[in-house]
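Every protein chain of the complex appears in place save one, which is left out.
As written, the chain order gives the labels A, B and C, with residue 1 at the start of each chain.
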Amino acid sequence: MRKVAIVGVGHSKFGERQDVNVRELAFESVKTALEEAGLTPRDIPYVSVGSIGVWYEEPLPAVAIAEYCGLTGSSLIRVEAACATGSAAVYSAYTAVASGYFDTALVIGVEKMREVDTFTAVELMGRAGSYLWEFENFGLTFPGYYALYATAYMNRFGASEEDLALVAVKNHRYGAMNPLAHIQREITVEDVLSSYVVAWPLKLYDCCPITDGSAAVVLASEEKVKELKVDTPVWIAGIGSSSGTGTLSYRSDFIGLDAAVKASRIAYKIAGVEPRDIDVAEVHDCFTIAELMAYEDLGFCGRGEGFKMIREGQTEVGGKIPVNIDGGLKAKGHPIGATGVSMMVELTKQLREEVKPSSRQAPMKNYVALAHNVGGTGHYCYVTILRR
Amino acid sequence: MRKVAIVGVGHSKFGERQDVNVRELAFESVKTALEEAGLTPRDIPYVSVGSIGVWYEEPLPAVAIAEYCGLTGSSLIRVEAACATGSAAVYSAYTAVASGYFDTALVIGVEKMREVDTFTAVELMGRAGSYLWEFENFGLTFPGYYALYATAYMNRFGASEEDLALVAVKNHRYGAMNPLAHIQREITVEDVLSSYVVAWPLKLYDCCPITDGSAAVVLASEEKVKELKVDTPVWIAGIGSSSGTGTLSYRSDFIGLDAAVKASRIAYKIAGVEPRDIDVAEVHDCFTIAELMAYEDLGFCGRGEGFKMIREGQTEVGGKIPVNIDGGLKAKGHPIGATGVSMMVELTKQLREEVKPSSRQAPMKNYVALAHNVGGTGHYCYVTILRR
Amino acid sequence: MSEMPTLPSRRLEISYNIPISRTKKFWDGLREGKIYGTKCRRCGKLYFPPVADCGECYSSEMDWVELSGEGEIVTFTHIIVRPTSFQDQQPYTVAIAQLKEGVKALAWLKDVKRKDIKVGMKVKLVPRVSEDGRVTYEFRPAEKREY
Partner (left out) sequence: MSEMPTLPSRRLEISYNIPISRTKKFWDGLREGKIYGTKCRRCGKLYFPPVADCGECYSSEMDWVELSGEGEIVTFTHIIVRPTSFQDQQPYTVAIAQLKEGVKALAWLKDVKRKDIKVGMKVKLVPRVSEDGRVTYEFRPAEKREY
């Protein structure tokens, strides 16, 4: 299996981007990623696109985007792994290069969610569980699915709504420093607690916004990295992935995500690292509860100890493992197909130690970073470990 | 890059399958594929699912199917390449095994298209081109896209509507021998010519039906093939893929598909074979015109000579290269995500020389077979070459 | 929505005819006041929601088993922000309960005040025909009582 590195990254402004269509939005990231890699579209033989669609007009986004970016003719694929779609697209391109089939590959994650009204978006996300057994008669929503975990978690471990709020406060603090974030505004625990209830116990500020955005990365084999004379290649050290049941009531408990535990153990093993080696992590905080469970699922702390980590500030810059110091899904936004790719972009910049302002740069000891990207409510999980 | 073989195949009855939901439909194929491979679901670390969805209720089909088939916990991905989705799913699993990441993988192709009415299906397929520039104001349909090719092709080369009809007649003849085919009934040229016009010059019998179905294949690395003591592994000798513009008016001409030409040249090169080495082929005959262009794009004959091949019977059993002798998309049916996987199932059986009745078994000289799977109107093309 | 210039697309309307042939007894059972699960005749695994094939041992010989519906709440939520197709409903409470037969179920919890709902509360799963004629099922408190 060949070594594969990230040699170029691009990232659009996240937000309500009704100034561009999905093609134009993708172009913004692709352009920067190719420029960073020193490549033109004609140098790219393989393109994987991560996008869920349904909330924008083009049913064949990979084709539309490849055309717009001058990539027509390349080997092209679109992948889906619910909210882990971006990581799955990286994974697909990774195996294509690692296998020896291609020397370079381009990954594009993009989502255009603001072309439909909010309730339609809520409907489309709510259907994406087990339609017949959870949506048809019971109208589950995406916040609702995670709220079921929040209730069980708080009941079991004694965590409070304030603990959940601390996650939002931390991530908004970093989002306020990130010019690409959807919401660049600090909030207080009180703001979170007093925001309206979306799916009890989750309130508006426990939830990520509905966001448009794109991100892109260029992958290259070790030989190609040398040929391109890349200064600071960021290597993909290991990817683990796993899945959970579609039907929530088939799960054994609601205090953690089995898929995340399994995916992370595979990734750690392949990369040959342990949780304590991670210098910085991006975790899937679509809801505040999700970030606390992620700490535990990833082994950053023991089961039931996640809320202590946030209380103690251990996941801030200067703490044990800085997490989501780009704002996370919570403040940076969660354009579904783009999210996993956006995590790679952020971690690549962290590993290159080029994040501005420096208060948002994690200190590097081992030059190892981790991305944890969950699809649905643990229906999928992809964990990717990067190393400079 | 490791060698990868198909070690088990499964295939549901194709047709209007309102007796089962999408999970139950997939189970039918998965069960047989695993049994053939001598594996249980717990032996499968990687599952790729090819399905377009939108015409059935579950937005996360990979998750729903994995749950139903006891595959939860596996590395899971869904892929899309329009009507080439099945081949893209094979490709994704192929690189995952070839790269050394996994020793076995399961590919599931499935589509459940009959849960919506016909005009909704026409709408959903019609939107899948370049929505804004072709559907919004001009209401293109899938037959319409191919009709634009048919008109240009016939005008340029002097082919007739009877020539197109001959493709349908051939494929129905073989479909009538295939108990898994949607339409098991022979038709005449007169039947085709007198059927109602769908998108002139294409008539009802120039078009594939709207079909439900599933297919599955198990892939294994060379070492795993030995360990499993597989009698007749069928090796993936090469896969080529390419893409075309989303917007039809950006294409240079309408007499062939650039993506198919390019994909096939890549596949031939990797496999080290030429068109004359192919013992049997499955080509993407969503419409009769598509099969004629495929002969030419694949180099089975020169440009503008495809209609002569069908006139001369060169693509029947006993001819130069038997094509679609399982009925093709035209008679077997085209459950979109399943089609590419179904091609692998059929070719595996052909290469194993186990097709019944024997009038549907192609004679083997080189034990080399080819699958040509087009997405959209040449928006994607995947060409896969198998060898026993 | 934004005030940027946009073009309104053609409206897409979809509804699905979801096949239920292989689990029809479940839906018929609801009308008869019964909650059925399926149990694999080969490996004995019990399923709720019911399935027609066993993902554990791949047998398709399943027996229909009537469930008591008696269980305890494992977790719950009150859904306030609702999808388009539930806009005509009042906010609803969704609960997951562990049934005494060993399977869990997810459904709306009705006939109880929000403040009285607790993890561990005893409930009963019962069939119900909704106002708009849908055959469904819901949890109700096992007994009226004060906490």
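What we mean here is this: a contact is a pair of C-beta atoms (placed from the backbone, for glycine too) under 8 Å apart; a residue touches a chain by one contact, two chains touch by 3 or more.
Note that the structure is predicted; figures quoted are calculated from it, not measured.
Shown chains touched by the hidden chain across the complete assembly: A, B, C. Checked against the full complex, the candidates A:G70, A:G299 or A:G319 give a single residue touching the omitted chain, namely A:G70. Listed residues B:V198, B:L370 or B:V383: the one in touch with the omitted chain is B:V198.
From the options B:M1, B:L148 or B:V189, the residue with contact to the unseen chain in the full assembly is B:L148. For subunit B, the residues in touch with the chain missing from this view are 16, 18-19, 57, 114-115, 117, 119-120, 122-123, 126-127, 132-141, 143-144, 147-152, 155, 196-202, 247-251, 253-254. Interface residues of subunit C with the unshown chain, by the touch rule above, are 1-2, 4-21, 24, 27, 84-85. In the full complex, subunit A touches the omitted chain through residues 17-21, 24, 27, 31, 34, 40-41, 54-57, 67-71, 115-116, 120, 123-124, 127, 131-132, 135-136.
Here is the rule we use: only the chains that are shown with their structure count from here on.
Here the CA centre of subunit B is 38 Å from the CA centre of subunit C. Multi-chain contact residues, meaning those touching two or more other chains, occur in subunit B at positions 21, 54, 57, 67, 71, 124, 127, 131-132, 136. In subunit C, 9, 18 are the positions where the chain touches two or more neighbouring chains simultaneously.
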